[in-house]
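All protein chains but one are shown at their positions in the complex.
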Amino acid sequence: MFELLGVPPQVLMGQLLIGLINGSFYAVLSLGLAVIFGLLNIINFAHGAQYMMGAFVAWMLLNYAGIGYWPALILSPLIVGAIGIALERTMIARLYKLDHLYGLLLTFGLALIIQGIFRNYYGVSGLPYQIPGTLQGGQNLGFMFLPNYRGWVIVASLIVCFGTWFMIEKTRLGAYLRAATENPELVGAFGINVPRMITLTYGFGVGLAAFAGVLAAPIYSVNPNMGADLIIVVFAVVVIGGMGSIMGAILTGFGLGIIEGLTRVFYPEGSAVVIFVIMAIVLMIKPEGLFGKSA
Amino acid sequence: MSVTDNTPGTQPAARPPMPRSVGMPMHHKIIFAVLLAALIVLPFLVYPVFAMKVMCFALFACAFNLLLGFGGLLSFGHAAYFGMASYVAAHCAKVWGLTPELAILAGTAVAAALGLVIGALAIRRQGIYFAMVTLAFAQMVYFFALQAGFTGGEDGIQSVPRNDLFGLIPMRSNRALYWVVLFITFGGILALYRITHSPFGQVLKAIRENEPRAVSLGYRVNRYKLIVFVLSAAFAGLAGATKSQVFQLASLTDVHWTMSGEVVLMTLLGGMGTVFGPIVGAAVVVTMQNYLAYLGAWVTVIQGIIFVVGVLLFREGIVGVLSKWLRKPL
Partner (left out) sequence: MFRKIALSTAAGAALMAGPALAIDIKLGVLNDQSGVYADLSGQGSVVAAQMAVEDFDAAGKGINVEVISADHQNKPDIASNIARQWYDQDGVDAILDVPTSSTALAVADVTAEFGKVFINSGAATSDLTRANCQPTTIHWTYDTASLANGTGKAVTEAGGDTWFFLTADYAFGHALERDTTAVVEANGGEVLGSVAHPFPGTDFSSFLLQAQASGAKVIGLANAGADTVNSIKQASEFGIVQAGQKLAGLLLFINNVHSLGAQTAQGLQMTTAFYWDMNDDTRAFSERFQAEVGAPPSMVQAGVYAGTLHYLKAVEAVGSDDAEAIVAKMKEMETDDPLFGKGYIRKDGRVIHDMYLMEVKTPEESTGEWDLLKLVSTIPGEDAFLPMEDGGCEFALAAE
C-alpha cells in the first residue's frame, strides 16, 4: 500500500469524496452567481444571504406549516426566488445602466439587511433540521462510510448544474437569454420581453442559491451567518471559473471543493485561504478565468 | 488586458506639459479652518477616545477615496494596509518599546511596502478583476495575521503601552494623545488634499476619465496608478498605526474583509471623489456604531439600509448632494 506524503490511500479517497460534496455546494452557488452575472451583469453579493434564506424557509416550512424536506426542495427556491424577483424589480433593475460597482454595493447592502433581520429574530445558535427519513443512514464504501444524504447532495447538485447548463447552452430559451445579454435592443425588437426574461433569470439564480440552502439545512446548522463567509469563497470560485461561464462555474466549483478537501489533509489551517491563492494566480495569468471568454 | 504605454517607433521626445497647479479655493480654506476649530473644541464635548477614533477612520476613508474617487480604482482589500500597519505599530510599541512616532512610522512604512507589492500585481488588471485581486491578497494578509505568531491570532496584540512621545512627552492622558492624533490625521488629510489638487492629481483625473486618451498623450499610466495605490495604502497604514496607539490594541477586526467593506460604506455615504465626503462618512458611520451599539444586530440592518438608499438615491453621497446644491466642489 503506497502512502502519499504519509497519508494512506483510503483516507485520501475519503477526503476526495468529501471535497466533492463540498464542491457540490460551491458548484450550485457559483452557478447561480455566474448565471446572474453572465446574463445580467450584476454581481449579486446577496447570494449568500439568499442561500441562507433558502435554508430558513425550509426550516420555517417544516416548523410552521409541517411541510417536509421534499416539497421544500421545490417550494423554498420558488419562495426565495419570488422574493428575489421583487428585489430585482424594485431596486436592482435601476442599476443596469451603471457601473458594476453599484450593483455590488446595493446587493451588499441587501445582504446586510437580510442577515441582520434574521439574526435579530433567530439568534445565531443554529436551528436544527433533520435529515429526511429516506436518506438517513449510509453506505460503507470500504474506504469510508458515506452518509446517504451526502451522496444525495452530490447527485442533486450534478442534476441541477447540468440541467441548468443544458437549458442555457442548448435550448432555445437559453439562446434567447444569451442573445439578450449581448444585444437587448435587437432581441427586444424580435418581440421578446427582455426585461421580463432578465427578471426571471435573476429569480432563477436566486432560486439556485435557495436550493443550495435547502440541501445544506440538514447537514450544516441553519443559522443567519451561514452565507456570510461563504459568499466571498463563492466569488473566488466564479472569478476563477470565468465570470460569465456557466460550465466554468460548475467545473471550478467541484474542482475547488476537491482541492480544498485535499488541503484539509495536508495543511488544514490553510484550507480557508487556498482558494484565494488560486484566485490570485489565475487572475495574474488568465484574468478572464479558466473557462471565461477574453474581453 | 494591460495597457502598454510605448508603441514602437513613437517614443515621445519630451514629457507632456504638466498642468498648472492651483491654490486652495477660498471655500475649501474656510471649511478646513472650521473643521480644525471644531476638532480643537471636540475633546471637551465628547469622549476624547471616541473623537480620536473618528479622526483615524476619517483619514482611512480619505486615503481610500484617493484611490477610488480620484484614481477610479475600487479596492476590496484596503483593510490589509490599515490592519497590518496597526499590528506592526502595536508590536513596535509593545515588544520593542518604540516611542509612538517611530511605531507609527514603522507601521506606515510596512503598509506602503505592502501596497507596493500588491499594487504592482493588481494594476495589471482592470475593473472588477482589479478589485478581485485586491480582495484575494487581502484575504491572504488576513490569513497571515491569523497564523503569524506576533499578531496574536484571535487575541490580537493587547495592552499596547502608550510610550512617551519622542521619549519625552507622556501620552497616558487622552487629552495629550488627542493633540498628537489631531496633528497626524489633520495633517494627513491636508496632505491628501495637496496630492489630489496638484499636477499629479490632475493627471490622475485624466486617467480616470479617459485612460486611452491619457495613454495617447504620453502619460505612463501604470506608473501613476501604482503611485496612487502606494500612497493610498500608506495613508491607510498611517490611520491604522495611529489607531493602534489610541486603543492600545491591534486585532483581526482591522484586517477582516468587513473592515474593507466599512471603508467603502464611509466613502460612499460621504461622497466618492469629494474632498470632505469621506470625513463626513467616517464621522457618521463611527458615531452610528458607537451610539447605536445597544441596538445590536439592528445596526447591521441600518448600515445595509444606508448602502441601499445611498446607491439608489444618493449616489453622490452626503457631501456630493450638498456640493450640487451649493454649486461648489466640495
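Here the chain labels run A and B in written order, and each chain numbers its own residues starting at 1.
Basically, a contact is a pair of C-beta atoms (placed from the backbone, for glycine too) under 8 Å apart; a residue touches a chain by one contact, two chains touch by 3 or more.
What you see is a predicted model; the values in this text were computed from it and never measured.
Looking at A:N41, A:N120 or A:T181, the residue that reaches the missing chain in the full complex is A:N120. Listed residues A:P77, A:P147 or A:G241: the one in touch with the omitted chain is A:P147.
Residue positions on subunit A in contact with the hidden chain: 8, 10-11, 14-15, 18-19, 21-22, 119-120, 123-128, 131, 138, 144-145, 147, 149-150, 219-221, 223, 226, 229-230, 261, 264-265, 268-269, 271-272, in rising order.
Mapped onto subunit B, the footprint of the missing chain covers residues 47, 49-50, 53, 146, 152-156, 158-159, 172, 174, 247-249, 251, 253-254, 293-294, 296-297.
Going forward, only the chains that are shown with their structure count from here on.
As a whole-number value, the distance joining the C-alpha centres of subunit A and subunit B reads 33 Å.
On subunit B, the positions that touch subunit A within their shared complex are 1, 74, 121, 124-125, 127-129, 132-133, 135-137, 139-140, 142-143, 147, 257, 261, 264, 268, 296-301, 303-308, 310-312, 315.
Contacts from subunit A toward subunit B in the complex involve residues 43, 91, 94-95, 100-102, 105-106, 108-117, 119-120, 232, 235-236, 239, 243, 269-270, 272-273, 276-277, 279-280, 283-284, 287, 295.
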